[in-house]
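One protein chain omitted, others in place.
Moving on, here comes subunit A:
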Amino acid sequence: MTESAGNKNEDCHAANGVKAGRNGMVKNHHHHHQCQKQEEVYHAACNGELYSRPFIESFEETPMLVAVLTYMGYGILTIFGYLRDFMREWKIEKCHIAREREEQKDFVPLYQDFEDFYTRNLYMRIRDSWNRPICSAPGATFDLIERSSNDYNWTFEYTGRVVKDVINLGSYNYLGFAENTGASATAAGEVTVKFGVGMASTRQEMGNLDRHEELEKLVASFLGVESAMAFGMGFATNSMNIPALAGKGCLILSDELNHASLVLGARLSGSTIWVFKHNNMQSLEKLLREAIVHGQPRTRLTWKKILILVEGIYSMEGSIIRLPELIALKKKYKAYLYLDEAHSIGALGPCGRGVVEYFGLDSKDVDVMMGTFTKSFGAAGGYIAGRKDLIDYLRTHSHSAIYATSMSLPVVEQIITCMKCIMGKDGTTIGRSRIQRLAENTVYFRRRLREMGFIIYGNNDSPVVPMMLYMPAKIGAFGREMLKRNIGVVVVGFPATPIIESRARFCISAAHTKEMLDRALDVISEVGDLLQLKYSRHKVLPSLDRTVDEE
């Protein structure tokens, strides 16, 4: 996935191509007091001045045996898939698939058989790992509604029982604001009674309330930019506003692993899209040079503008964008930067201001800062922030302001309260302590998982922790075993990830106490031994347990 630095022994891919020349020892201002063997090389603080803190990311390579077994597993499943399809066709096996109407049997089929092969034969077998209904707030623990299936996941029945207090390692609840008590819930409750829930009009017509404008001012001051604009859906923020910023004759440089909303927005804009390797600044620089020197293909006209689309934290990899290098590149080549901080706002940085603060950079260097309120603020919606002329343009030309209903007021209230809490404006230190707790939880969890011998992807500071499973059967098995032991996890496979790199993804929250994390880790270790998931070939010696109030 990331380029090797050319050193074949390195399992830690130095993704910016610079070898860690030093003999594996890490610089002094490294937070962790880990003992490391000589062969385990972390490249820390390369490019000296640009990074003010060590940037430690690792994507351990798939062990060869595991890769072979995984392919074999998929091969066997495919053969069985064909067999099952054959049996269904010849009515030997009962067919549960919904069928077209009799009256429309001679219409062109709505779905091609091969499109659904994967869904019918692989996804259906482990379908119970997803779409699990819950019936409480998605906080540190939740209550799960029990389902059972008599026909191998084709239909589900509810047993009527509720599994209580399942530890939640799946919801994007980074700062723990997804709660039904507390200042934000009370404020939202008051607003519900006073204002109601719906809006029934668009921002440009009759749906612009003073609360919306107040929210936008607050977001702008939170991020340290001139002005901001809020929208009702995070996905739609990307897909509706990128077309307003780029058009025909523009070039969009998009990261390989960008989210579907960014890809859709780029496609709808009509610009040319070039993809660069994930988090790889050399690949990006090469594309930039080629774009400026050679211009548009065939016509050789210069590009009108170049827009780089990246994310703060990539949720499937757990990697953090290399922002200092990116900003240096952007300034050199006069491109514009669109940063999607869906997962990093509130979760990174000493004051929760996102990836820009994490690296100690100036938010004015990022041309378009985008983010969502769904993750760290426990609400719904998205925002775009930047200079005043950008936001003025979006107010007049954004699809959302003209055609989409404005945000619901209780949601707006929730965001305002949470944001004030994080900024410390409500007079308490709750926000501050939550951010600290999240950082500690993240570091602790990742360290313990590494020590146990699992393969973990991503940056040491990212609260999204992908743990590799690889084999298709283990995807379903892991989800089910964890649920039996009262832990709710998220497992992902193809097509959200490459076919052999299925993973379980843990989302750490500030609401998790150390006891919860310890219990979760014990269970993960138990299940890991049961399913033989401890693939890592490095031995990380366990270090002394850090005390909780160490910064």
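Methods note: a residue touches a chain if its C-beta (ideal position, glycine included) is under 8 Å from a C-beta of that chain, and two chains touch if they have at least 3 such contacts; residues count from 1.
Here, contacts and distances are computed from a predicted model.
You can't see one chain of this complex, but its UniProt record names it "Serine palmitoyltransferase 1", from the set "AP complex subunit sigma", "Serine palmitoyltransferase 1", "WDR5-like beta-propeller domain-containing protein" or "Phospholipid-transporting ATPase". The chain omitted from view is touched by exactly one of A:286, A:304 or A:331, namely A:304.
The chain omitted from view is touched by exactly one of A:189, A:224 or A:453, namely A:189. Across A:81, A:318 or A:378, the single residue that touches the chain missing here is A:378.
Considering A:68, A:83, A:206 or A:530, the position touching the chain not shown turns out to be A:206 (whole complex).
Of A:121, A:173 or A:502, it is A:173 that touches the chain left out of the display. Counting the whole complex, the residues of subunit A in touch with the unshown chain are 98-101, 103-104, 106-112, 119, 123, 130-139, 142, 145, 168, 170-173, 177-180, 184-185, 188-189, 192-210, 213, 232-236, 240, 243, 245, 259-261, 264, 267-268, 289, 292-294, 302-306, 332-336, 367-368, 372-375, 377-380, 389-390, 392-397, 399-405, 408, 410-411, 414, 488, 490.
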